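Pasting in a structure now, in structure tokens, and then I'll have a few things to ask.
Of the protein chains in this complex, one is absent; all others appear in place.
Here the chain labels run A and B in written order, and each chain numbers its own residues starting at 1.
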Amino acid sequence: MWEDSECDHRLVGTRTPYRRNTVGDEKDRAPHRAPHAADEPDVEAHAHAHKALPDEPDKDQGDDDGPDVEAHAHAHK
Amino acid sequence: MGDADARLRDAVAAGVLDDDATHAALLGSIVQVARAIFHARAASVLLLDEAAGELVFEAVVGEGEDTLVGQRFPASKGIAGWVLNTRQPLVITDVTADPRFSADTAAATGYVPKGIMAVPLLHGEEALGVLEVLDRPADARFSIEEVDLLGLFGIQAAAALALIRRARLAAAALKGGGGDLRALAQIASRVAGRGDDRAVSDFLAALNALLSRMDGG
Partner (left out) sequence: MSAEAADESLPAYAVDRTAVQRLRGARAWPTGVTREWALGGSTGRGARVCVVDSGIEAGHPRVGEVTTAMAVSIVDDEVVVEPDTEGDLCGHGTACAGIIRQIAPDCELASVRVLGEGFVGSGPVLVAGLRWAIGQGYDVINMSLSTTKRKFVEELHDLADAAYFRRSIVVASAHNMPVASYPWRFSSVISVASHELEDPLAYYRNPDPPVEFFARGVDVSVAWTGGVSMRSTGNSFATPHITGICALIRAKHPDLTPAEVKTLLGLTAANAGADGG
């Protein structure tokens, strides 16, 4: 059960950030590959942390073993 | 491609590509617009120097613009390092509370921001560097539209960085070459610089004729 939320035009059709073709032409790559190119990751996750805020009090969050992304306060909350 | 061919191509590339100052102006204008659009205190583009494993400030506008260009720090450090390695955008309102933030790196630049928006500069399959926008107005609300917008600036900055990198590599390759290659670069530069198409095509026709005689001889 849910009513028609207002249809933001940004969402429907006008926002097409991913319709573009590949950024950068393969042929444009610099002629000399640097030695560390093989270390570049092949696969990336698609999270980008805007802010990280624990909703509940931390439960035994390890100190040094803690996650990469930790909680920090956001100005508007 | 054979070694000799590669050197020739680099020589011509070095001659026809714009000099560093022109590219710097291009990159500078990108960060200027980014800073203006976001009403930020500073914006910068950092280039990845893969061989050294460092990020280097290529263009800075706002806080630090007089001192930061050329400064370097390890590419794995800080928010910029995280964005570079994960290739994802990052928006943080208070960096001091984020463990990825490298306070000493920031302190070394002379300006410690509170808020950062950063996007990786992706060109083809590579991450060439990072674009950062620092300290937007305190009441600025996060929106994905803005991250998208920053991503668009990132495309421009990545294209500019790709040009810069190619030009520098070509110039470095040319340095290792002989006087003939330098002369070729100069010729290519003059040909490219002339707006007069007729003169250019005449020159190229003459060059072609010369090459044919050399091949036949």
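Note that in this section a contact is a pair of C-beta atoms (placed from the backbone, for glycine too) under 8 Å apart; a residue touches a chain by one contact, two chains touch by 3 or more.
Only a predicted model underlies this, so the values are computations on that prediction, with no experimental measurement involved.
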{"item": "Omitted-chain contact residue, chosen from B:S44, B:T86 or B:T109", "value": "B:T86"}
{"item": "Where the unshown chain meets subunit B, residue by residue", "value": "85-89, 91, 119-120, 122, 124-125, 142-144, 147-148, 151-152, 154-155"}
{"item": "Contact footprint on subunit A, counting only the chain that is left out", "value": "2, 4-5, 7-8, 11-13, 16-23, 26, 41-56, 58-62, 66-69, 71, 74"}
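In this section, only the chains that are shown with their structure count from here on.
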{"item": "Chain centre separation in whole Å, for subunit B relative to subunit A (CA means)", "value": "23"}
{"item": "List of subunit A residues in touch with subunit B within their complex", "value": "10, 15, 17, 22-26, 28-32, 34-37, 40-41, 44-52, 66, 68, 70, 72-76"}
{"item": "For the subunit B and subunit A complex, residues of the former touching the latter", "value": "6, 9-10, 50-51, 53, 85-94, 97-100, 122-127, 138, 141-142, 145, 147-148, 151, 155, 158-159, 162, 165-166, 169-170, 173"}
